[in-house]
Each structure stands twice: as C-alpha cells, then as structure tokens.
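Omission of a single protein chain aside, the complex is shown with its protein chains in their original locations.
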Amino acid sequence: MLWFDIISGIVGGLMLILAFLAINSKKLINSVLLLSGLSMLAVVAFVMLKAPDVAITEAVIGSGLVTSLFVFTLLSTRKEAKK
Amino acid sequence: MIQYAAILLFVLGLYGIFISTNTIKMLVSLNILEIGLNIFIISIGFNYQGIAPILSSVSDTGLIYVDPLPQALVLTAIVIGVGTTALGLAFAKSIYQKYQSFDLNDMEESL
Amino acid sequence: MANIEYLLLFLVGSAVISYFLTRLNSFIGSIFTIFATMFVFVSLAAYGFNMNLDTTVSLLPWFSFSQTYLGFFFVIIIAFIYLMVSFFHPYFLDKYPYKNSYNLLFLLSLAGIIGAFYTDHFLQLFFFFEMIIWTTMFLIPQGKSREAAVSYFGFSLTGSVALLIGIFVIYQNVGRFDIQAGLAGISGTTSVFVFVLFMIAALAKLGTFPLHIWLPLAHGNAPHPFSPVLSGALVKLGAFIGILALIKINPIGPVIGAIDLALGQYIIAFIGSLSIVFGTLMAIKEDDAKKLLAYSSMSHGGYILVAFSALNGFAFAGGLYHILAHALASAGAFMAIAAVARATGTTKMKELGGMIHKMPITYLAYLIAIISMAGIPPMGGFISKWLIFQAVIDRGMILIAVAVFFGSVGSFLYVFRPLAALFLGQEFREYKHVKEAPLLMLIPTFIIMGLNIYTGVIPKQIIDFINNIIGENTAFAPVVATTFTVTATYGTLNAGLIALIFGVGVAIAFIIFILMKKSRKVELMDTYTAANFVHDEHLLHYSVDFYAPLERMYEKQSHWMKKFYDALAHKVKEVGKLAKYLFMSNNIGVTLIWILVIIVLLIGVVAL
Amino acid sequence: MKKLFGLILFMGLGVLIILALNNTISFPKFGSVDLSDRVADAYLDNDNVSEVGSANIVTAIVVGYRGFDTLGEVTVLFISALGVAFLFSFKKEKRLDLKFKPNFMLKHGSKLLFGIMLVVSLYIITHGHLTPGGGFPGGAIIASGVLLLYLADDKFRSNIKGFKVLEGVAGSLFVIIGLLGLILATSFLENFIASGTVGQLLSAGIIPIIYVLIGLKVGSEIASVVDNFLTEEESA
Partner (left out) sequence: MSAVLLIAIPLLAAFISILFKKYSIYLLFAVTIFNIANVFLATEGIIIIGGFSPPLGISLLVDTYSKIALLLVNALVLVIAALNVKAYPKYGTILLLVVAGLNGLVLTNDLFNFFVFLEISGIAAYLITASNKKPITTFRYLVIGAIGSSLFLLGLIILYSMFGTLNMVDMIKEIALNNNYQELVLPFTLMFIGLGVEAKLLPFNSWVKGILGHSNTFSGPMIASVYASAMGFVLGRFITNLFNFEGMLLTVVLVILVAGIVLSDIMAFASKKSREILLFSSVAQASMIALLFVNGIIIWAVYLIIANALSKTVMFMIINKAQKDVGSDEVKSLQGLFANNLVIGIIFTIATLSVMGLPLLVGFTIKLNFLTELADAGQIWTIAFILIASVVEGIYFVKLLLKLWYPEGNLIKVNYHLSFKLVFAIIALALLTFGVYQAPLDKLDNTVDTVMEVVNNG
C-alpha cells in the first residue's frame, strides 16, 4: 500500500508537471508531444489502478491516434505558416 | 494520491483552456482535462486489495475485484473524447484555412 | 343582443369582417365600422343605464362579467367617443400604410374596453388592458412616428405590469382574483404596496406627471382620427384604476391633521397638481396644435387625480363629471383639428390661419370644446371644475388649490392659441381651395357640440347617475342637483341661469357684430410695418413666438423629464452592453470564470 | 499575470473540490471501495457471470449490460468521422505531402507490418471477452496499421469508399443484431445465442459478434478520419 502510494504520487506529480508544461509550452508541437507523454503516464496509472482494458485502449487510442491527429493537423499547416 | 492528481489534472485542463487563445492549445488542454477525468473515474472503483475484473474461471470465490463499471464507462469516455478531439481538430484546421492562424486573437472579425 | 359576451364576440367578428371589407374598399369598410360601433353603443345605452345587460357567460368560459354603475359610466363615455370618431374613418383611412388593419384594430380595442370595464376578475382586467394596449399600439404608428408608438407602448406596459404585480400581491393575500373581494380583502402594509402599484398603473395610463412623456408623443403623432380616442377615451382607463386605488383600496396611512387627509391621497393630489402645472406650462409653449392639446390632457388628468384624492363627495362627483366633460371636450377639439389637418395636411400652428372662413362649423366645434376645456361656463368643464374647487377649498388644501387655479387660468392662456392660429387671422394662400369637412364628419361634430353644451346647462341627469356611482362605491353623501342647478358646500350653481346669461350675451355680441360689420378682408401681404413691405408672410402670423418671453424662461428646463427617460433607456442599454461583455464574451475564459465562481460559491458556502 | 492568476484560481477550485469530496461521508475513501452497495457487485456475481458468459467483466459490461452505451459511443465516433469528412470535403483533393522519400524497406516492410497488425488486432478483438482488449483497441490497431501505410508511402491512398461501406454495414449490423434481440428475445440488444462456457473462445453469446463489428467499425472510422486529416485541398 505504501509503495503504491509512493509510486502513484510520483506518477501523479509527473503527470501534473507534464500537463503544466504542455499548457505553457511555446511551441505547439512540444505541447502535443507532452500530451502524448501525459497519455503514456495515464496508461501507467490505469495499469496501477487495475484497469488493463482501459490501459490498452488509452495506449492505442489516447496516446497513439490522438497524437497523430494533432501532428497531422500541425503538419498540414506547416508549410503555409512558412509563407 | 492519484485521485487528487486526477482532480488537479482536471482543473489544470480548465486552466489551460482559460489561458490559451490558441485552438490547438485548447484542444490539448481539453485532452488533459479528459485524462484527469478518466483517471478520476477509474480511481473511484479502486481497491488496494482488489484485482483486475477478469475471471480466470467461474469457481473463483472470495477474491476482491476492483469496480468494473467505472472501467467500462472510461472505455466509452475515451472513445467519445477522441471523437470530440478529432472534430475539434477538423474545426481548427478549417479555421486555419480561413484565417491562416491557430490563434483566435489574430482573427479580427472573430466576433 | 344585450349580452356582454355576445357584444364582445360581435365586435371581434365584425373586426374580422371589417378587415376584409376595408381591403375591398376602405370607404365600405369604414361605413361598416360605423354601424358596428353604433350597434354596440346603442345596445349598451339601451340596456346599460338600468343595469339590464345580460352578464351570463356561455361561449367564453374563461370570462365572467358583472356590471357596476362605475364601469358603465366609463364604458358609455368611451363607446360614445369611439362611435363619434368612427365617422371620421372613411375620410382618413386611405392615407395610412396599413389601412386594412385600421378598422380591425379599432374594433378590437373597443372590445377590449368593454371587457375591461365589465369584468369582475382581476386577471381578465389585465387581459383586456393588454389587449387594448397592443391593438392601439399598432394603430399609433400609422400616423407620423414610430417612436411615439414605442413610447406609448413602453409606458402603458409599465403601467399594466405594475397593475399585474399589484394583482398578484392581492392574490397572494386574499387568495382570489375577484375584484371586489380582492380590493376589500387587503389591509395594512399590503394595501400600501398595492396602492403604490395601482397608482403607477393609473399615472402611466392617465399620462400624468412623472409618466407623461408618451402623451404628447402619442397624441401628437397618432393618426388624426385616433387622437380623439386616445385623449378622450383611452387615458380614462387610468382614471378607473385611480378610483380603484384611491377610493377602494384607500390604505390607512399617517393622516395629515390640518386637512384631515391620508398621506397617500395627499401625495397623489400633489402629483396631480404638479401635473396640472406642468401640463399647462408645456402647453403654453407648444407649437403643434395636437401636442398642445395633449399637454392639456395631461393637466386635465391632474384635475381628475386631485378630484379623486380629495375623498369628498363633491370632489368625487366633480372628478367623474370632469371625466365626461373632458372626454367630450378633448374629443371635440381633436376632431376639429383632425378635420383641419385633413384639409390642410398640417397641425403646426405657424403654418395655419384663417380657417374660419373655410370651415366655420369646425371652428364652432373647436370653440365650444375649448370653452369647456378651459372651464368657462356654460360648458361641462365649468361644472366639474367648480365641484372640484369646492372640495379642494373645503379640504383646505392650499397648495393644491393654488395649482388648480393656476391650471384654470393657464388653460385660458393656451387653449385659445390654436383657435387664433388655426381659425382666425389671415388666410394662407396655399389653403385657398380648402372646403368645410364633409357631412359625415360634421354629424359627430354637431353631436359633440350639443353634448358639450348639454353637460354645461342641464347637469341633473348626469349628477343623478353619478349619485348612483357614489352610492355604489363610497360612503359619501350624494350631490344635490335639480334640472339646472348643482349644490355644493359653498353654494348652489345655477348652470341654466349662467347659460342663459351667457347665451344672451353672445346673442347681443353677435347682433352687434352683424349690424356693425365693418371689417375688410386683407391679403396676407397687404400690410407693412414701419414703412417696410412684408416679404415673409409666416413671420407676421401672430401665433408665432406668442409666449416668447415665457418660453425663454423655461426653455432649458422643459425637457428634463424626457431627458431622464432617455437617460434611463440609455442606462439600460449600457447595462445590456456590460452584461454582453460579462456573459456573452467571445473569450471562453470568461465563461470558465463564471463556472468557477458558481462552483466555488456553492461548494465554499454550502458543502464545506 | 493572467496565467498566475488563473493558475491560483483554478488550483484553488481543485483543492476546494478535493476538500468537498473529503467532507462527503457517502463518498468512499480512495482505495477502500466497498462494492457490496454498488451495482457492480451484481456484475461479479457468479450467476450473472455465467449467464452473460464473459470472463472479462469489463467486456461483459461494455457489450452486455451497457451495450446500449457502446452503440451510442460508436455513434459518437461515427458522427465525428462524418463531421471530419464533411469539413474536409473539397472539390479537388490530394494527399498531404509529408516531404520525405521512403526507401524500399520502409515501403514493403510497412506492408508486412500492416499484415501483422491486422492479425494482432483480430486476436485482440475476438478475445475481448476473455482478455483485456476488445473492439476499441483492436479497431484502433487496425487504424494504426492504415496510418502506418500512409506514413510509409507518400502516394498511398486508401479506398475511402470501402471504409464508408464497412462503417455503414458494421453499424447497421450492430443495430440489426439489437433488433433481432428485440424480436427473438424480449428486449433490444438482448442476447439470443447460447452463452456457452465462460472462458472459452466461442462463448458469451452475441458479445464476440458485436465486438467484431465494433472493431471493424471503429477501425474503419478512425482510418477514414486519418485519411481525411491527411488530405488537403489541391491548390490549382
């Protein structure tokens, strides 16, 4: 129980830091990547919370697909931004 | 601990939406908010002694499981979140095509 | 068909028919309107005087009616004005943008009026009030100005909303909407509250002092045949509510010892007298004849308020008499001006003159109307004002008496200005081809002329009917009257005798005028001053800048009330803009802050 | 300034919510949840488990007890895919140019990988009622495979029409199975196939069937979303 609390505290703290950085980062792409990292940490949290189904889904959908959608959006506008 | 972190993630998401004027940032914040919410939902079903709600055989008795219902709800919520995010990104992209920017402050006639 | 319900249905039905007839031909539609109005008036007159109207309800289950002398007094006056005015419709409607709906709305508003005075249920009273408001609200903008309609609607709505709040306060305390029981059932603070609300309604409808802005706007800009209705008939709704508040509710407040009158009534009397003074002062400087008469309506509204707040049999009778007299007088005056306006297209005094040569009958009608309005014998206005004076002096209300006398003197100053400007003086060239009003329009002119004189000469029947109202609603002693006389505290007024003397005087003057007629018609430009030729005919017109010194005196002060309401509207708009900024921001953050505030408020205060 | 102010404000809100939750007696403390007074207790009941026939209780809930939610969820994804397609419907469209040259290995390796992913996803989907996973992750893996193909080849364009058909058919079949439940049994989405033995592949009645449909639908929907994000208006 103690170990659980310690680890979950670390994970939770890391998540908060990542979230704060994602919100405050200057570059959009960094923000998106930090979100992806946050999502990965969430997967860890889900596993710790004994939710394997959710963890798998979050891993595939949350951190994989959502991130790629964000990236594609940024990519598709990148060259126009250069103009 | 993780439950508090979840709630704080939720309000951090709100904070992110509050301070950002950028559509992508808003959607990132929205995702943070949803992750926080999802963890919170799972956390209300958690038990220190519990195991994941998958039976190895019917005869298993006396085991404590974590609440499976919140997990099912989160499964749904994640997919719904993806739907919203995808649509939001699509709108962000069409805003970009119209105004050449993601920043809502750049758009004079944004009303 | 002496059932109120049938009368209402008849009016609604004929309103619809008149719409289609007017669509076909405005003349036919208007003639139909005359007959419909006449039918209603005759049915009311035939059965109503003896309280013989059938009040049972079979087709409109939501409604219930009862008849009172008080209600009938108002209904018959207003229906009469409607009838008289309807004679004007055939000659005016073609000018209006939505002439088809004119007759429709006219008849519907009459239905509203009949309902309002016959109902015995507060909510129905409100129903009919609102119905009158919105039907007439659509009639007014057919005239000159849309702003006028908005202003009229705004003040009327304020009044009826105040009325409705009052109604609900009564309902909360008494538990029913019955008018008689409701008014009788409240007491103490509640009654003060209701009194205030009802008085707001009354002041707004009557167009008296603090809520008078709409009056000149609406009267001045309404379609010409509608101004008489507005001034002669519709403002009297306010008087009705005023009676309910002042006489029936009559809240017990601190009593002013010297005059033995409750504070509430005294305040209303004071407001009434302010209204008299203001109306008079504003009317004096007004150039538009219709607006001038509107201000005079305002000051007459003040008389009515003073009369009912004096809480005295003579004053009460005087007030009711004044309602009748003023309805006739102002209808007559407005109708005369409408006839002139129809012929010339304007109501501005400086653009008119010499109409007496073209429209002598109209001139006479106007003359008689303003004599009554100014309270000069032998017209109805004299008797009513005489009664009111008696009561005011009897009560010892010095301040108010001063105002009342001031108003009386003041009305001499203003009512003859249109007379002089419109009818007397030199003719304008552009009105050479003007003719007297057509016969159909002269009929009501004659009738009203006759009634104006009748009310001033033979008060007996009217006073008798008023005594019925006194007996029905108050504990005051009835007013003693014989065929030609009325008796009050300080003596007896012999209206017949005065009329006789007056008539003889006029006759002598007329004979002298006929015998010694030596006047010569002079062209407008056929004159010169200080050896200079006159180049601008308008400047010489003697109604222009008539009270220039007076005008200069209160030029600056005159519009402060209007400014106040404009500022109010502006403030409301600013609040709206602020609210838009605070709630409807384009920034999502603002919404988030609101969500946060509410959660914090609730959790912080309640949950923790 | 606004940032600091906002941070304090919203963190305050978070702390307040936490405090309020701690103050709420009925709200169970973290980690010591008692399932006995929750609906979830019944889901873990042996009789119910054998009636539904799914060893993975989460799957039993997602597809069985709360199958209607899942239908709604699929609909959400469907409508957002529809919306994305709607917003990106240009007159002339072309692939988004990713500006890198894929080499031979990548081109063909990715196809191989796609095959493996397809197999994995099929496994995950069909074993949804036994092991963690199921339709959503499985479908998402299919979509990821498609995504891989997109990334590996600049010229690659999938057949959107095919996805549309798959999407429509899978969705319709889902509803039709539900309606069959209404007709053959008593209520919408009710199981009308024998549940079988818990723990076996061919068990749990309609749950695997529905999960396959969900997998296909989710996969095709996400794939079409990806495709839409990777197209842009052709500048003439």
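We call the chains A, B, C and D, going by the order they appear; numbering starts again at 1 in every chain.
To be clear about the criterion, a residue touches a chain if its C-beta (ideal position, glycine included) is under 8 Å from a C-beta of that chain, and two chains touch if they have at least 3 such contacts.
Here the structure is a predicted model, which is why all the values come from computation and not from measurement.
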{"item": "Interface partners of the hidden chain - shown chains only, full complex considered", "value": "B, C, D"}
{"item": "Residue, one of D:V15, D:L82, D:V120 or D:I209, that touches the chain absent here", "value": "D:L82"}
{"item": "Contacts of chain B with the absent chain, listed as residue ranges", "value": "10, 14, 17, 23, 26-27, 30, 33-34, 37, 40-41, 44-45, 69-70, 73, 76-77, 80, 83-84, 87-88, 91-92, 94-95, 98, 104, 107, 110-111"}
{"item": "Interface with the unshown chain - residue positions in chain C", "value": "62, 97-98, 123, 126-128, 130-131, 133-134, 137, 141, 146, 149-150, 153-154, 157-158, 161, 164-165, 168-169, 171-172, 572-577, 579-580, 583-588, 590-592, 594-595, 597-599, 601-603, 605-607"}
{"item": "Residue ranges of chain D at the interface with the undisplayed chain", "value": "17, 20-21, 24-28, 33, 37-40, 42-43, 48, 64-69, 71-73, 75-76, 78-80, 82-83, 86-87, 164-165, 167-169, 171-172, 174-176, 178-179, 181-182, 185-191"}
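Here is the rule we use: only the chains that are shown with their structure count from here on.
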{"item": "Pair joined by more contacting C-beta pairs (A-B or C-D)", "value": "A-B"}
{"item": "CA centroid of chain A to CA centroid of chain C, Å", "value": "75"}
{"item": "Of all residues in chain D, the ones touching two or more other chains", "value": "3, 6, 9-10, 13, 17, 31, 56, 58, 132, 136, 222, 225, 229"}
{"item": "Sequence positions of chain B contacting 2 or more other chains", "value": "1-2, 4, 8, 12, 14-15, 18-19, 43, 46, 48, 50, 52-54, 66, 71, 75, 78-79, 82, 86, 89, 93"}
{"item": "Of chain B, residues touching chain A in the complex", "value": "1-2, 4-6, 8-9, 12-13, 15-16, 19-20, 22, 24-25, 27-29, 31-32, 35-36, 38-39, 42-43, 46, 48, 50-54, 66, 71, 74-75, 78-79, 81-82, 85-86, 89, 92-93, 96, 100, 102"}
{"item": "Of all residues in chain C, those that touch chain D in their complex", "value": "589, 593, 596, 599-600, 603-604, 607-608"}
{"item": "For the chain A and chain B complex, residues of the former touching the latter", "value": "1, 4-5, 8-9, 11-13, 15-16, 19-20, 22-23, 28, 31-32, 35, 38-39, 42, 45-46, 48-54, 57-58, 61-62, 65-66, 69-70, 73-74, 76-77, 80-81"}
